[in-house]
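Worksheet: one structure, shown below.
Each chain you see keeps its place in the complex, though not every chain is here.
So that you can tell them apart, the chains are marked A and B in the order they are listed, and the count of residues begins at 1 in each.
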Amino acid sequence: MPRMHIGIVGLGRMGANMRQRLRNHDLEVTGYDPNPEVSDVASLAALVETLPAGRRAVWVMVPAGDVTRGVVTELADLLAEGDIVIEGGNSHFLDDRKHAEQLAERGIRYVDVGVSGGVWGLENGYGLMAGGEKDDVEHLMPVFDALRPPGERANGFVHAGAIGAGHYAKMVHNGIEYGLMQAYAEGYELLEAQEIVTDVTGTLKAWTQGTVVRSWLLDLLVAALEEDPQLGSIDDYVEDSGEGRWTVDEAIDQAVPLPVISAALFARFSSRQVDSPAMKAVAALRQQFGGHAVRPAGDA
Amino acid sequence: MPRMHIGIVGLGRMGANMRQRLRNHDLEVTGYDPNPEVSDVASLAALVETLPAGRRAVWVMVPAGDVTRGVVTELADLLAEGDIVIEGGNSHFLDDRKHAEQLAERGIRYVDVGVSGGVWGLENGYGLMAGGEKDDVEHLMPVFDALRPPGERANGFVHAGAIGAGHYAKMVHNGIEYGLMQAYAEGYELLEAQEIVTDVTGTLKAWTQGTVVRSWLLDLLVAALEEDPQLGSIDDYVEDSGEGRWTVDEAIDQAVPLPVISAALFARFSSRQVDSPAMKAVAALRQQFGGHAVRPAGDA
């Protein structure tokens, strides 16, 4: 059996690393990116042409939303019946259904894959959650096996359900991630605030083996603190990629209480505010009823 | 029956207003404060001497903690068996028990009173929650009736229980107050953030009559917004007086979940932080696993 040859669209940090990992595992990969410095071919059409006929597979790894929609639309023209588009970005699971319907009009198959692991996936393998038809997922197993961590397939890969299930699983994964990060961060802040534990970084490091809280995120937090004790070079400003928001939105639709995950999301919103209108209002109220002094704006 | 004559120790904003309201209601009041400009007498001893013999009553209205403890200790020497100390400040309910025990050694009675109403109490009357023996509370009813709002006694006054109950009730009152203020503040912030409702102050003002959310706090928020639209002159920095902390501590002891009141408390803590170590940690983690850009510290 000839080795598999797939296309990848989008060679940013994630896409380029995945191309590399696939090649390291002896798959043939043609990558396309608008940036000619990293692209293997000059156009998406050229990429499709390099793929061997018969059930061609193109992995899309571009920003969610308009860009992904645009690539899917182009691929709907370039690919043919039986070919497969794999959406490996961070699409919303409802968008997966739209993509799949659009492609299905041309007989093109669709698989959505949630990919976790960040910049470390190249080395360690990526955790993968796939959604789609069983037959399509099975066809792509050589790709998934190359990308996922070594060892048992079930640790690092799941066929989570029908179309959308891969990104649904990834969305929840990210919601959990918000909660985990915030839990460590709160504990870290308390340790920084007090004066009894004098070796804060050493304490977190001691937790990395043997304890109940050991995890990969903890390893990363220790690495960050070893690079930059007290994180003096980092601003307390935290973006959110959207998947935490979707998780809370979805939980609200399902009437599932998410006190921890939502608190973690809101902490990020707050971190980005220069001024909190809510806290101005609370300060104003205290002044109104109690004659409590307020701090004039700008007086830090 | 001669009109009642009581002493007040502490003539800050609250104490001075209460002296005034009592006088407005035809009680005789002698006030003592270290500040001679507001004090009626030169010393605490002098205050005690002005009071008619037999069940003398001294209302303590000084900062909770050391200052209150000091005044109670002085009064233990100055007063005699059967006299009453009324602690109207914001003592913790466990401190009430200590004060009462200390005074009981000399046969002096103790009543704790939670007082709500802020600077508006002079005009509107104060909501009062008393803790102590029935006989002592009844003896003081002329004082309480003068201080509370007019109308039904039960709306504005309660004998909540034994010693400590008045401040316990006030503590919970303040915990609720934190939650209420934060609820309005969050709604206000959402209205400020969006662009569909264009008359935000007018909307809050419309809520002051007829709606489910009408309240005195809402009236105050509208007043604040009418004075200073968008609260531009006020910093988003909110102190806490300690009673919200005690409420959450006590709820934890009682295993009572307080998600809203604790969230309101934590929002105040966050409002006072120049830098959030927790959010630095979250930013550092995102950088570690995702290569997500962080904002360098100081780069606002």
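List of remarks:
By our rule, a contact is a pair of C-beta atoms (placed from the backbone, for glycine too) under 8 Å apart; a residue touches a chain by one contact, two chains touch by 3 or more.
Fair warning: this is a prediction, and the values are worked out from it, not measured in the lab.
Whole-complex tally (this structure file, single sequence, 2 chains shown): 4 copies.
Here is the rule we use: only the chains that are shown with their structure count from here on.
In whole angstrom, the spacing between the mean C-alpha positions of chain A and chain B is 47. Those residues of chain B lying in contact with chain A across their complex are 13, 117-120, 181-182, 184-186, 188-189, 192-193, 216-217, 220-221, 223-225, 228, 230-239, 259, 263, 267-268, 270-271, 274-292, 294-300.
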